[in-house]
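Only one protein chain is missing; all other protein chains are in place.
Let's turn to subunit A:
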Amino acid sequence: MAIRSSSSSRIDQSPREMFQRSNSNTSSSPNIVGSLLKSWKKSTDSFTDSKKHSSRNSPSARHMSPLRAPSHNGSQTHLHHHNHHLHHTTRDKYFKDLDEDWSAVIDDYNMPIPMINNGGIETTLRPPAVIQDDRAIESQKSSMDSYQGTIPNLNRTISNDLKLQYQIEVEKDVQELNSLMVRIEKFKKLIKPKDSTTQVNLPEIRKLAWNGIPMVHRPVVWKLLIGYLPSNLKRQEQVLNRKRLEYKQGVDHIFSDNHEKDVTTWHQIEIDIPRTNPHIPLYQFESVHNSLKRILYFWAIRHPASGYVQGINDLVTPFFQVFLSEYLSPSAKDDVYSLDPLTYLTAEQLSDVEADCFWCLSKLLEQITDYFIHGQPGILKQVKHLSQLVKRIDCDLFSHFESEHVEFLQFSVRWMNCLLMREFQMSMVIRMWDTYLSETSLETSIVSEDLMSDASTSLDRKSRTSSSGPSSSDSRQTTLSEFHVFVCAAFLVKWSDELMKMDFQEIITFLQNPPTKSWKESDIEMLLSEAYIWQSLYKDATSHWR
């Protein structure tokens, strides 16, 4: 496939370096640094060699303990794919040979299972991963020796190969942790510049955020990306206060006796809220139900052309829990999934969170207004674009769908309506939104006011179009909606091999419930990178979309 070579070279040039690591706070993959960081939370834990080792290499690590280390790609289920590489070359062995015995040994020592770093699933777009692996291997090999003395006790019966493998894993984790620290610092400098600058560098933040945002900075960065928080630092606090007050007064009004309740809308929201993220404890609390009802109802009342549409209840939740996490101590950010917000927030603070969610949801939905208006033309258009795109990038699959009478409308409405949220675990969605929100185009909502735009906005526009940033290297801006179609296409063709063997019923059933439960951040990042590649390859073909 011609795509392969061009895609890998594209990756090399792309500033959206697909394996550039952000923190992956939500990853649950059993990696070494992750477990180390977790154990730091517990003061009762005694120091082990490995902890000393890691903390020595990253002095600032300890106060960053909530930030779990990046996940390794792959999962146990994929290990067997690599068995046949055993004993081929030394280099291959370290990174591809992970058989069950190896895992068993590690289990014996209560050590996390090392994970391979080549993506979680089989895909035709694997080459970039391999390239990256090679690079990582080279750098790790060169610096490996210096860490030999600091490896935790391994039983002597473990072969040298295994020991070496483990050393490399530790080294890799340390490197990832270091790069995470660097990223956190980078974001910190960008959102809170120390010098006398009055503007945050939004294009730079956008570029950086595309590859993932560290958890500690995510709330602020999301608000900046989506255009809720102004880039003018001096105005930020003032704007927040004003917007939060406006929300509070608006809500007070619509829930007062002076407002005649829209019974249909209220009823729909009331029956949908208990069905929102039913598997996450956070969304079972009454306080959360009430907050979400207020946000959604207020939004619906203020946007009569759309009103509340099922699925918007999903779209508000990433904002909700990310903004809640701002109020949790760094070591407890993950508790957002399980704590009643009223145990750590005052009613006033919760109202502020609600307000932030409301405004950010409004900004997000501005980008996709036509998804939810009468007839849902935006969704139908997106579904059509997806089918056109798949016809181009995977003609065989498209023909197979045709011959099986599978229509895109039958499976991709939900993909569009909920921006693929239903297809992934929440933590993956949040990582995905780092990229999505950096793809939001503030210009779409202000393009008509272009001439009247204030200095800061035109400055933003100018620097954005002239910078070499990912979304501005082209002569035209991309939009979230457009990028999403490419993500959907990348998601679909990922299963191409399987789907080609299925009939109508199997295809629809598979796509209604795709096997993404075990997806790691690296899988999401691979998907986003693939989408980016498709987008850069097909951008001319899709310019008529807007």
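Basically, a contact is a pair of C-beta atoms (placed from the backbone, for glycine too) under 8 Å apart; a residue touches a chain by one contact, two chains touch by 3 or more; residues count from 1.
The working rule: contacts and distances are computed from a predicted model.
Colleague: Please identify the absent chain by the protein name in its UniProt record; candidates are "Small ribosomal subunit protein uS13m", "Centromere protein S", "KLLA0B00671p" or "Actin-like ATPase domain-containing protein".
Modeller: "KLLA0B00671p"
Colleague: Sort through A:K188, A:K381, A:R422 or A:K539 and give me the one touching the missing partner chain.
Modeller: A:R422
Colleague: Would you indicate which residue among A:Q175, A:N201, A:Q268 or A:T516 is in contact with the undisplayed chain?
Modeller: Hidden-chain contact among the options goes to A:Q268.
Colleague: Could you tell me which of A:V309, A:L386 or A:L492 touches the chain that is not displayed?
Modeller: Spelled out, the listed residue whose C-beta touches the missing chain is A:V309.
Colleague: If the hidden chain were put back, which residues of subunit A would touch it?
Modeller: 268, 271-272, 275-276, 278-279, 307, 309-311, 313-314, 372, 374-376, 379-380, 403-405, 407, 409-410, 413-414, 417-418, 422, 503-505, 508-509, 512
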